[in-house]
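== chain A ==
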Amino acid sequence: MPVVLDADRMARSLARIAHEILERNRGIEEVALVGIRTRGVPLARRLAKSIHDVSGHDVACGALDITLYRDDLSGNAPTAVGPQPVIRKTEIPFSIDGKLILLVDDVLYTGRTIRAALDALIDFGRPRAIQLIVLVDRGHRELPIKADYVGKNIPTSSAQVVQVHLNEIDGRDEVEVLP
Partner candidate 1 sequence: MKKDLLGIADLSPDDIYRVLETADAMREVGQRPIKKVPTLRGKTVVNLFYEPSTRTRTSFEIAEKRLSADTLNVAVAASSVLKGETLVDTAMNIEAMSPDMIVLRHASSGACHLLSRICKSRIINAGDGMHEHPTQALLDAFTIKEHKKDIAGLKIAIVGDLLHSRVLRSNALLLTKLGAELWVCGPPTLVPPGIECLGVRVTTSVEEAVQDADVIMMLRIQQERMQGAFFPSLREYFNVFGMTTERVKLAKPDVIIMHPGPMNRGVEIASEVADGPYSVILEQVANGVAVRMAVLYLLAGGVEDEAAA
Partner candidate 2 sequence: MKRLLKGGRLVDPASGRDGMFDVLIDGDRIARIGRDLPADGATVVEIPSGCVVCPGLIDMHVHLREPGQEHKETVATGTAAAVAGGFTAVACMPNTTPVNDNAGVTEYMLKKAAEANLARVYPIGAVSRGQKGEQLADIAELKRAGCVAITDDGRPVATAVLMRRALEYASMFDMPVIEHCEEQTLKGDGVAHEGFQASSLGLRGIPNEAESIMALRDISLSSLTGGAVHIAHMSARQTLAAVRYGKSNGARVTCEVTPHHFVLTDATLAAPIPYDTNAKMNPPLREAVDRDAMLDGLADGSIDVIATDHAPHAADEKQVEFDNAPFGITGLETAVSLCFDRLVHKGIVSLSRLIELLSVNPARILNVPGGSLAEGGAADVTILAPDLGVTVVAATMKSKSKNTPFDGWQLRGGVAATIVGGRVVYVNRDTALQA
């Protein structure tokens, strides 16, 4: 059975993370969620809603596209004219100066996406601190990056593929590990 997280368990993990956020941060007003495109964005929104449901507080929510900051673009071989990754818009309609930014992504793997996200965020301003929320941590870090809030730890081999499906994008909530 490749499904390692079904809809019910996903919802409970996210609810637990929302409570952890509230528990660790007394001044929830100075916290903002930034989802990393693509699937980090609906996750961030769900967390913002959960936090609102529990505390009544509206947490600011933004979307970050890290394509322009990736370290694997612009292949050096002159013949590598592959199509470029598609860029979607970054929307951070608030100032991040002085805030605690909670980056949200679906899967934490090598850590390179998070590195790119950190670079991008720094260009937007100077947050007080940045923490990382991921739904799934699958191991195999290539950079010294760790998640502060984890939905589920799922050890995998590098040959396996972790696929996250979210209702907002894929029509169902499910995480699969495929060989």
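Behind the choice of candidates: all candidates are chains of the complex that A comes from, given by their letters.
What we mean here is this: contacts are C-beta pairs under 8 Å (C-beta built on N, C-alpha and C of every residue); 3 or more make two chains touch, one makes a residue touch a chain; residues count from 1.
Keep in mind that this is a model prediction, so the values were computed, not measured.
Engineer: Which one touches chain A in this complex, out of 1 or 2?
Structural biologist: Contact with chain A is made by candidate 1.
Engineer: In their shared complex, at which residues does chain A touch candidate 1?
Structural biologist: For this pair, the touching residues of chain A are 65, 67-70, 72-75, 78, 80-91, 109-110, 112-113, 116, 119-120, 123-125.
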